[in-house]
Every structure is written in structure tokens, then in C-alpha cells.
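For this depiction, one protein chain was excluded, whereas all remaining protein chains were kept in their positions.
Letters A and B mark the chains in the order given here, with residues in each chain numbered from 1 onward.
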Amino acid sequence: MSAHLARFCSLIVMVFLLALWLPQLHGMIFDYRFGKTQLLYSPVIKKFIYKELVGEGHQFIYRDQDGKDYSQREFEMLIPFIYYKNMEIWGKMPLEIDAQRFDKAAIKAERLVLELKPVELKGHSPRIQLFPLLESNPGRARLSFPENIVRPGKDLSFINSDENKLDDELTETFTNVLTDKGFQFPVLDTFGRVSILKAFDAGYFLIDSNHDLFHLLKRDGQAKVERIALPDTFKIRHISVAENKSRQFLAIVLDEAGRLYLMRYGSYDLVPLALPDYDPDSMELKIIFNPLYRTAIYSDQQTVHAVVMDRDFNRVDSYERKMAMANIRPSDRVWQIATPFSLPLHDGNTRYLSLMPRFHGWLGLIGNALCLAVAFAILKKRAISLREAVFDLLLVALTGLYGLIAILMLPLQKAYNPGGGRDDLAASEAALSS
Amino acid sequence: MIKSIFLKEWLKLKRVWLLVLLLNLCCMAYLLIVIRHQFQIEHSEMIWYWSFELRRLLYDEIKYIPLLTGLVIAIAQYLPEMINHRFRLSLHLPLQAHLQVLIWIGFGALMGGVIALIDMASLYLIIKGWFPTEAAASALLTAAPWFLAGWVSYFGATLVMVEPHVPQRLVYLLMSLAFLALLYLEKGYQEYDHALPVMILLALLMAPAIILPVHRYRHRS
Partner (left out) sequence: MMEKDTDLAIEVRGLSHHYGARCIYSDLNFTVPHGRVVALLGKNGVGKTTLIKILMGYLRPTGGICRVLGQQSHRLRAETRARIGLLFEGHLAYEFMTIEQIEAFYAPFYPKWRKDLYYDLVERMGLPKNHKIGNMSCGQRSQVVLGLIFAQDPDLMILDDYSMGLDAGYRHLFLDFLDRFLQEGNKTVFVTSHVVQDMEKLVDDVIFLERGGQVLQMPLADFSARFRCFSFQTPGDKAPQKDYIIRNVDLLGEAPKLFSFEPRQTVQDHLDAACPGVKLTQEMPMSLEDAFIGLTGKY
């Protein structure tokens, strides 16, 4: 019996590894560079237009929401704020849209892209909770990292990186300033953008234990703290800080209910964005600014959505489209039938390796049934009774192709039957015995 | 009896174990030198930035050491049993073969575990020497799958060595390699935090799996 149990231990490990590696192999063989559909709003024709790869090779289509096709050049001319450099080459500058003229400087001044990806969210990526607090008034062109790092916790500790030791003085100073501003330690969350390659430094947003929001800066070596008033029930889930030259908006704010806001630079006012079907855990979001519109584009692996708003964030139009990359190709269909589930390891929305199974739906049952039939046939050929093989069959019924491969790789040994029957002995046995 | 079995495993293993321990200590010493060197030629705040924000792993020199350690321990323990089919001597002892082999495996895994613990402690202390505690703890979690690979390689090598049939040996080899490949997919720190418990469970399943090859060795069927 224990040999049977031991075999089952190996079978479980094998099924798991097969469910992990076979889909990877399938992907290696059949993946193609489809990529996500580029969906944009054309301020020229007031329609959504998109660029999509629909077949292998270079089969790009440039199309608007009504199905009208364009050449690449026509397409780019429909979104001149994005391709303003091409417009310049083609002699189309300054632009004239809606009886307004836009020159290069005006376009550049308004251009802004804010992004929020699921992988940034807490719980989607591991993050060591240590943050360098840059001097936001460096008095020179470039920002630089300080020789200390902030540990937001029961106080705001500073650790000197050269000595790898707590800097008690800085810790005390900054902690006191925060406390004086009404900050309740411990720090629940810290949001900021750790980089020196940005237009300016906006420090960090800190959430205190009352879920109140504070903005922390280091200015001329001193702590500068602002308490940001929030509506009573408002709970922040994430703040994606964007330090842009234009200094219009400082951040994208996501609340616990999944609603999005833009935070205005300076006033900290929150501008709500109405984005139907937006799911922060699975969708990448981009907000593209141009002199006329703000377009929010968000997509998971299936559908791309776009909401176009005017300069005051009033909804103008919206559109959604199932992307060509989501179309099920024959190889995917075969795979869905052949196997009941896969362990995808990476889901694209987190940095963590995941072992959550992705089930292939009822089609997978066809594969399971076929594998079960093959398993039956093999057992019958080897004259192994159903009673002996019940666990093998159960494994194949549940895990389909993976289980079948596993039981073929580690075949069941027939029960010993002295005086009758024959054992299958490998040819290597003869060599061992003589 | 149990003491006797431990005695035998220790006799087989002691030299190799001490040698492997020394090798591991040398690797940790090397890591210490590498990290110290980094902090001498680069600014500390930049190294911290690479480590925390860019997720660069400064300690991945030790990545494959546990794997190698597990492999060497398995060879030291099972090669003397397999040469001239000396395993038959053990199988004839008046003690359940399963129990005996599970004790062997337990002993080997434990001795490998002791080295892994020493490595982990060293890794923690080395990282803590130049980084805040958070980074040292993170390094342990990041290196955890590499240390798990030590057990997987040990169990895998045991399965491959004890299994008497060549085709099944290949199956066990493939299985072990597929498992090992799974433990080196990191691109940054702590990416295995969620997957690790399941992977540990699966790795532990490879220990009782040894009973099947032992059974086959005993009965050649």
C-alpha cells in the first residue's frame, strides 16, 4: 500500500509540474505578437479610432469605430496632437481643429499621460517599505538621492545609508513635524515615485492610522507637511504620483471602492473620473491629455475601453472593443479542449508568481473524457483491474491530459499473482540478473 | 536500531558534509566580499535604490549553492549503497525498508537543512551589515526558493539513484529538473511569497515518493 501512496505522491508532483510547464510550452510555440489594440479618440473626426494587428505578419488595420479603414498616414493625421512631429514634417502645422489653432508649443504644454497599472497596487507587488526622501528644492538642475532612507512605521525613521544606522536627529525632527500636523502614527501607507529622473520632487503621500492623508516634502532640509482634507468616508487605496513639468495634476488616486480621481497640483482637489467597468486589479489605465480632450483608456487582456472627456472632465463619448488578441485561435481552442486547466504562473497583473489554476471551461471536459478513455484502453490492454486502477482513473478524470501523461510515465504495477499472470519486466532486467 | 541507522548515514556523510559546509561558508564569505566591494566602489544610496526600487538582487551569487549541496549530499549517501547493489545489505536488516529509507532521507534533508540554516543566517547577517533589517528579511524570502531547490535536488537525486529501472529514472530526472527550473524564475525580490507554501508542500511530497523506487528495487518488478 505504501508503494501505491508513494507513487501517488510522485503523480501529484508530476501533474502539478505538467500543468505548469505544458502551458508555458504551448505559449512558446503558439504565442504571437498581437499585443493590445491601440484605441484613441480623434479630435478631428470626433470618433474613436484604433490600430490593431489582425493576422500574422504585418496585417495592421487602421479603422474607426464605424468600420472605416484608413492608411497609416491618414490614421496618424486623425490624431495630430499625438503625431504633431509628423504633422510638422508633413507641413500641417499649426493645426486647426474646431476653428482653433494649435502650434507646437501649445500642444507640448498640454500633452500629459498619466498611467496606473495593476502591478503598482499594494498586494500586487512585493515592496520593501523604505523610501528615499529627496530634497525637493535641490537648488540645481538635477535631483539626487539623499544618503538616508525613510522607514515609515511607528515613527518616521531615517536610516543613514553610509553607516546603515538610524539617524535619531532627523527621525525626531520629521516625526515631530508630522505629529504637530495631527498625524497619528503608525503610518499605514506610503505613496510616491522613487526616481531622480523626474521634473521635480513631490515627496510622499502618507496615510496615518486614522486613514487621513498627508503630504510630506523635504524642502531645504526641513519637513514640510500638508494635511489633505478628504470626505469622511473616503478611504484611499492607492496614489500614483506623477511629477510632470506641466504641474496640472499631481497624482491619480484610487479609493477602496475602485473609483478614480485626479489630484490637482497645489490645491489637492480631487477630480472624479467616471470610468464604467474599470477594474483596477486587472486593467491598465492611461489618461491622455491634449489641448481639447482628456481620454481615459483602460484594458485587461480581453477588452479595451475608452472614455473621452472635455477639458473639465465632462464625459463626451465612450467606446469599448474586444481586442483581436482576445480572439480564440485554433491552437488555443485545441489547448482548451486538450487540458482542463493550466497554472499560468504569471498573470500580468502582479509581480508575484501565482499558482492559481485557470480553468478552461466545459470544453476541457471533452479532453478529460478522451484521456479517460485512453487510460481505460491502456489498463485493459495491460489486464489491470478497475479496482486496482481506481485512483489512476480518478486522477485522469480530474486532471485530463496531465494525469494521463503522469500515469504513463509512472505506470501502475500489476498486483502480484503467484502461479498465474506475467509481470512486465523491463528488458534491462535481463542484464541485471545474469 | 534507529541510532545505528543514523550512525551509518553519518559515517557516509561526515567528510562530504564538512566539505560541503566549508564550500558553503566560502561562498558566503565570497558574498560578503562582493557586497563590501560594491559599497566601496558605489555610493550607498545608489545601491539601496537599485535594491529596493529597481529590484536588483545583489546576493544571487549564492543562487545555485543549495542545489549543489543537495545533490552532493544525495550522492554521498546513496552512491555507496548503489555500488555493487550494496543496498541489498540494508534491505535485509530486520527493519521495514520504508522506514529505514525515510530515516535516511530525513537525515540527509536535515543535514542539508542545517547547512541551509547556516547559509540563511549568514545571508541575513551579511545583508544586515549594509542594509536595513527589511532588506535582510526580504533577502531570506527571495532566497527561500533557492534553498528549497536544495531539498528538491536532494530528493530528486535520491529518486534517480535508488530507482532500478532506466526509463523511470529518466522520469524522475525530468520531474526533478522541471521542479528545479520552477524555482529560479525570479526577476526581483520576494516574487515567490505567494507560491512558496505550495511549492514547499510539493517538494515535501517528493520525500515519501522514495518508497516506490525502494519497493521496486526490493522486488525488481
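Keep in mind that, in the parts below, a residue touches a chain if its C-beta (ideal position, glycine included) is under 8 Å from a C-beta of that chain, and two chains touch if they have at least 3 such contacts.
Because the structure is predicted, anything quoted here is derived from the model rather than measured.
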| item | value |
| --- | --- |
| Contact partner of the left-out chain, one of B:Leu91, B:Ala137 or B:Leu177 | B:Leu91 |
| Touch residues of chain B, complete complex, unshown partner | 1, 3-4, 7-8, 11-12, 80, 84-86, 88-89, 91-96, 218-221 |
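In the analysis below, only the chains that are shown with their structure count from here on.
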| item | value |
| --- | --- |
| Whole-Å gap between the CA centroids of chain A and chain B | 33 |
| List of chain B residues in touch with chain A within their complex | 43-49, 51-53, 98, 129-132, 134-135, 138, 141, 159, 164-168, 171-172, 174-175, 178-179, 181-182, 185, 187-195, 198-199, 202, 205-206, 208-212, 215-216, 219-221 |
| Chain A to chain B touching residues, read off their complex | 2-3, 5-7, 9-10, 12-14, 16-17, 20-21, 126-132, 145-149, 151, 159, 161-162, 164, 194-195, 345, 351-355, 409-410, 413, 416, 423, 425-426, 428-429, 432-433 |
